[in-house]
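Only a single protein chain was left out; the remaining protein chains are all shown in position.
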């Protein structure tokens, strides 16, 4: 087996660049024409085409969750062309009351991201959710609170 | 049993007023402070509070379906305070290709609306869907097409 | 308007017969060849064809919920051929711990049943659920507990 061309360090650096918000750093790891597929059946789901669309999605997630999202890394796997990273994702919707437990307002899921790399950059990414977490994700990104009220998206 | 205070004719007139788009007619049957609950887990679901919010929902449905929605009435039931009407609803999303069959783009469901009346006006309405039509409704009102592309909402 | 041929009393008697478990009483209100459509996407969903199949479904519900189901009647509507009854349904799965709040184990939904009558008997029935109660129903009738463990069906 040859040395993996994608390294764990690259995957970590790619995610770190997103956290930095520095366009130059982001451009180093995420291809301008990349596509990203958000899993599930909810307002945020589907293909985001182009890095700007992907970053817009990330920004929207941050807004809707009031920057509460935490992705705890469990493991990273790589080979010549792909990487997968497994994470434990937690967050709450902006405006969630302290101690809220409704699945419409708080999220706690285990996730995998599959990234495809070319020339040191991510050209495609797709997420998927373990267990019945997709139902949780669908509820969390909906505009519903636990009483069926519509909250701003 | 007393004569029902809500009549089939009132229910028909209430829906006809919505079709007319005439604010005076609409105000005759739909209370200013009415609430409406759209079933399912999708972008249009949840409580609409106030007649304006309800009419905004109706308008949005018309836009997203390019006015293709057809509600075929099956039966109407009434009593002193409530009415239920059963309909066969069909429509397609704006931009759907001719002959499209994807559940993300075409809808064919059987529905019940439960209306609560007070002083001759609807003060509350709630919809519900028969069979597995809720899955269909969730897909139809999503921003996804059959390939997972995001279409404008 | 003619006097409704289906009466509120008949609807109440039909449900009461199910509670009685008396085959003669049940046969008085539920046609041998009746069909029943359970809403949602879960193990109990779909068409039950024939009164025996319907009663089997009712029996299965009782078992899985350890007879905890309570249907609080909100209103009944009738006309010449149909009835609708609106209920608030609560129950818990057999084996649910005291104070359990997981939607996989406890249920609290508002429901409508639409019954079609012929010659004094129900020949068809269909349920539908208000709000996002269909997601709740799908979780409740699954074989999953709140941790994703498979419990007996």
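Details
We call the chains A, B and C, going by the order they appear; numbering starts again at 1 in every chain.
Following the convention adopted for this analysis, contacts are C-beta pairs under 8 Å (C-beta built on N, C-alpha and C of every residue); 3 or more make two chains touch, one makes a residue touch a chain.
Quantities reported herein were computed from a predicted structural model and do not represent experimental measurements.
Of the candidate positions A:58, A:77, A:94 or A:151, contact with the hidden chain is made by A:77.
For the chain left out of this panel, the touching residue among A:14, A:41 or A:122 is A:41. Here the missing chain is touched by one residue of C:13, C:41 or C:61, and it is C:41.
For chain C, the residues in touch with the chain missing from this view are 37, 41-43, 45-48, 138-139, 142-144, 147-150, 153.
In the full complex, the hidden chain is touched by chain B at residues 101, 103, 131-132, 135, 139, 144, 148. Looking at chain A, the residues touching the absent chain are 1, 3-4, 7-8, 37, 39-41, 45-46, 75-79, 81-84, 86, 110-112, 114, 126-135.
As a working rule, only the chains that are shown with their structure count from here on.
As a whole-number value, the distance joining the C-alpha centres of chain A and chain B reads 34 Å. Centroids built from CA atoms put chain C at 40 Å from chain A.
Distance between chain centres (mean CA atoms), chain B to chain C: 24 Å. Contact of a single residue of chain A with at least two other chains is seen at positions 138-139, 144, 148.
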